[in-house]
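Removed: one protein chain of the complex. Kept in place: all other protein chains.
A, B and C label the chains in the order they appear, each numbered from 1.
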Amino acid sequence: MTKPASAAAALATATPSPSSDSALLAQRLVDAYRAVRDETERRAAPLSPEDQLIQSMPDASPAKWHRAHTTWFFEQFLLGEHVAGYTPFHPDYAYLFNSYYVSAGPRHARHQRGHLTRPSADEVTAYRRHVDAEVVKFFQSAGEEKLQALVPLVEVGLNHEQQHQELMYTDILHAFAQNPIPPAYDPAWRFPASNGSTEQWVTLNEGIHTVGHADDSFHFDNEKPAHRALVGPVKLAKNLVTNAEWLAFMKDGGYATATLWLMDGFATVSNEGWQAPGHWRETGGEWKIMTLGGLQPIDPSAPVCHVSYYEADAFARWAGKHLPTEMEWEVAARAGLLNDAYGIVWQWTRSSYSPYPGYRAIEGALGEYNGKFMVNQLVLRGSSLATPPGHSRVTYRNFFYPHHRWQFTGLRLADYA
Amino acid sequence: MTKPASAAAALATATPSPSSDSALLAQRLVDAYRAVRDETERRAAPLSPEDQLIQSMPDASPAKWHRAHTTWFFEQFLLGEHVAGYTPFHPDYAYLFNSYYVSAGPRHARHQRGHLTRPSADEVTAYRRHVDAEVVKFFQSAGEEKLQALVPLVEVGLNHEQQHQELMYTDILHAFAQNPIPPAYDPAWRFPASNGSTEQWVTLNEGIHTVGHADDSFHFDNEKPAHRALVGPVKLAKNLVTNAEWLAFMKDGGYATATLWLMDGFATVSNEGWQAPGHWRETGGEWKIMTLGGLQPIDPSAPVCHVSYYEADAFARWAGKHLPTEMEWEVAARAGLLNDAYGIVWQWTRSSYSPYPGYRAIEGALGEYNGKFMVNQLVLRGSSLATPPGHSRVTYRNFFYPHHRWQFTGLRLADYA
Amino acid sequence: MTKPASAAAALATATPSPSSDSALLAQRLVDAYRAVRDETERRAAPLSPEDQLIQSMPDASPAKWHRAHTTWFFEQFLLGEHVAGYTPFHPDYAYLFNSYYVSAGPRHARHQRGHLTRPSADEVTAYRRHVDAEVVKFFQSAGEEKLQALVPLVEVGLNHEQQHQELMYTDILHAFAQNPIPPAYDPAWRFPASNGSTEQWVTLNEGIHTVGHADDSFHFDNEKPAHRALVGPVKLAKNLVTNAEWLAFMKDGGYATATLWLMDGFATVSNEGWQAPGHWRETGGEWKIMTLGGLQPIDPSAPVCHVSYYEADAFARWAGKHLPTEMEWEVAARAGLLNDAYGIVWQWTRSSYSPYPGYRAIEGALGEYNGKFMVNQLVLRGSSLATPPGHSRVTYRNFFYPHHRWQFTGLRLADYA
Partner (left out) sequence: MTKPASAAAALATATPSPSSDSALLAQRLVDAYRAVRDETERRAAPLSPEDQLIQSMPDASPAKWHRAHTTWFFEQFLLGEHVAGYTPFHPDYAYLFNSYYVSAGPRHARHQRGHLTRPSADEVTAYRRHVDAEVVKFFQSAGEEKLQALVPLVEVGLNHEQQHQELMYTDILHAFAQNPIPPAYDPAWRFPASNGSTEQWVTLNEGIHTVGHADDSFHFDNEKPAHRALVGPVKLAKNLVTNAEWLAFMKDGGYATATLWLMDGFATVSNEGWQAPGHWRETGGEWKIMTLGGLQPIDPSAPVCHVSYYEADAFARWAGKHLPTEMEWEVAARAGLLNDAYGIVWQWTRSSYSPYPGYRAIEGALGEYNGKFMVNQLVLRGSSLATPPGHSRVTYRNFFYPHHRWQFTGLRLADYA
């Protein structure tokens, strides 16, 4: 697997050695910080003030909110806790832009984020600039010892912001997809090319492997502890399931055949009236898909995208196959056996999102980052076209509810025969 | 009663006589049209693009939508039906901006109006300008006979737009009231002064009166047919119920005493957790009210505002009084016996919104304007501070559901003792 | 109009004169009491213990509950308040069997009445017997002065029980109608014959009439005060709308034509999937109706039954007519102009259920009997096949929500042309 280096990743690899001097570390922090913060603004740039306000469903958030919330994260956990005498930019922003950190105080109701016409997008820009200036100033003046101690926190803040960068894409795409006159985020955008679309299988023989994040480079707490796991024998599909295969499933009555589905899945299909993946629209007897480039024809050779776990599971059953576990995926990906493991679609596994053996959430508010979601969700592995460069990792555990499909989500199959 | 003349009213009084020539009528139509259309834009002017997008509850609509929908009304019913070869400004706007006219074709779901980040506020401005130019051109070229025949339709369109002007105020106020940092629509705005706040009663002896709209001047179809009604004996309060009286009701436990309430009313109070009128906030032990001027102290002598029918009814019972019927209100108002009948708060009556004897909705799509709402709602009489000048009328029947309180709604009492 | 005398009606006419001695009054009370109480048991007799438990929707109540609640009414308001030292039969029954009297203390949630498998039907029988014995003993020992004072309360108790007798029929019919194998309450039961089914109109000229209950004979408080009203000119249908007419409405696409309906009505039709009156089932292309006699063919000449207000209103619009007001109905019925005013179906009027001028609920818990329902409901006049003999009255105001149709409800038309 080849992954482009990113600012955050660069910072991670640059975790200071004893010999690095303070100025160097400060500069690295400033560079990494600016690179990530700039990417957020780059993603927001094509959006009008109205586009930045919309919250098209409770699961999504406005782009303006993403921009402000990621800023609050640095203000709350870095400036607020580590800069003596720091006064928040606005006394009510902590209330408005805290997401779900109970330990960090009361907060605005999630489903009402789209109601905040004010502060305006411009005011949020001012908020970002203020906090950026304060953070840079802090980096440049704090001294090596303090900075070294805070590198992990800065890394969390940057990776956190990268996660919201991905959500900015998925959330605005969902919003645009609700519009009867579908807008294009970027008319020139095209779905990324995949590296293979034929049926090929890679084999994992039974073996004990260490899975999870083993060293001290950046990771989220849910990737720990690294632990030994028995994996295999199993075969994994080298390639992702394609639109052509999905159309065959549809043509074969897949969405209407109850016995192909988990019971909760078929209830969802029935209640929601699903007949195709998310963001697909039938016009004039032809299926199209709503993308960041607007409404586009379905490319049969491209990986299927915007399918829920329920759909992925039904497809696998229809195909006489299964979904892999997250451990199987990790072992195969680590061995470099998988095409398109990263950068196109997150891949559903059949592993529920649950704690690794002996997992403990970290202390304090950041302990709420991952651990409290470990029920009712499924793990997805890899990364997607919306994932910022360098944010991918072989041990990375993404997670969504089984009915969710507004993310860039697809699948690859497993075979135990 | 003294009511300022408005453009629409002027047009109404100016209904052309046989001697008026075509140019004069065309000019009157242009003037009336421009006056009303300008007022809409004047009301939208203080709103940012985000403010114009928000739909803070399904009952409310975005300001941008109000601006577009009123434009569609002229495009659909005037240009579309009476200008040969007229091409709509945009092929999808009829779908987006039809409100509830089943006869005029399919339409966007009401509760999703806040999802239309695009067309932008500027695009809606362009839409308004285009239609305005076409309408004015049509007025100036259609000829007297055709214009005379269309005066009633133009009047409906202008009065329709005036109704939406009122909603622009009530809807943005509701939206701003949801914001933890309450914005002011106009910081200089103050609640209008009332003409009296002491308890005084005016007496109506039994008598037969003609109620409803009797002549051909502008009116909505629900004001017809004028008919004879037996009214009285009853006494009506000369003045509106005040905040001071309402605070006494609250202090006496009014909101917590089930026996003061209609059963459906108390269920609403309990489910919603109501403890005061709408848009009231308790901060530091003191009640304030969210207004177009921002969050302001309660003025004890001002009429109470933002109360639902349920609350008005409970207050009347607590006071040992009743609410009047709409007929009693009309007879008393016609006789000039009531203070503040117009221009401050709509006044709940205990009359359900139902058809007058022999009422028939007019033919065609505009027949859906009023008639299909004649169940489950209560009649309010008078007008409010948000009603455009000249839009008030002694026979005017406003109507809302009994739990609604985001309009500028208050009450005056009746006494049958 | 000819109405059979009933026990309660007999009591009402027997309101004691000064010359009646105590024994005679006591005997009259005992006779009236026993007659009504026996009718309740007669109606329950065909029901199994399971039949008596079922609550097939929140609006309905189990037969066992009706039997216990009417007993509690006498225990609470007669024995509990007027017999010194009376100990309730069971300490928890007041909680279980109070319906909605806030003033009488806390009570079991309405929608959970069907959850009380115990006390059993037999235990409720024992409860009824106990209270009956105590009431009779009280009548026989209380003395004339006390009895005279309590006659109104006893009358309310008996009329209250008669209302529940009607509900026992409508509620069990609803329950049986949910059963895929529809049971018959009484296989020999047949729909009552109507007195006419051709289109005939009776005319009311304009006139002032006294409506409402004028004297002191038994009545509910919502029939007061009698007051003068201007009624007419209008024509009322002499006969009820028939199944044949309703089938014509259905055949003409009535249920699918939005413009025939009130907006709330069409929303209900769409959400509920209504295509015919309540309790109708299509089997093998033929419509049948679920009745107390089981599933039976539709009789074209019989009055239509189980229609909601929404349906009645749509039918009237389709027919180019209206529904009458309750005042029009009362004046015509009082003049003996209407066929089948009583005993077949309650007749929807377009009058909302609201207080007569100057209406005041009576003091105490019984003040909750009628007044607190005076919003969101419509008045029905006459009586139905389920109404106990003698319970009908020309001033009687029944009321239900506009979507309700599990009662025996039909309509007659009005014409203002």
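By our rule, a contact is a pair of C-beta atoms (placed from the backbone, for glycine too) under 8 Å apart; a residue touches a chain by one contact, two chains touch by 3 or more.
Since the model is a prediction, treat every value here as computed from it, not as a measurement.
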| item | value |
| --- | --- |
| Residue of A:T198, A:T259 or A:T283 touching the missing chain in the full complex | A:T259 |
| Touch criterion as defined above, residue of C:Q112, C:T203 or C:S301 at the omitted chain | C:Q112 |
| Per the touch definition above, residue among C:A104, C:A175 or C:L411 touching the missing chain | C:A175 |
| Positions on subunit A where the hidden chain makes contact | 100, 102-103, 206, 208, 228-230, 234, 258-259, 261-265, 309-310, 313, 322, 325, 350-352, 354-355, 357-358, 367-368, 372-376, 402, 416-417 |
| Residue numbers in subunit C that touch the chain omitted from display | 48-54, 56, 92, 95-96, 108, 112, 114-121, 175-176, 178-181, 183 |
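Everything that follows uses one rule, which is that only the chains that are shown with their structure count from here on.
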| item | value |
| --- | --- |
| Chain contact graph, described as a line, ring, star, complete graph or other shape | line |
| Subunit A and subunit B, separation of their C-alpha mean positions in angstrom | 47 |
| Mean-CA-position distance for subunit C and subunit B (Å) | 38 |
| Interface hub residues of subunit A, defined as touching at least two other chains | none |
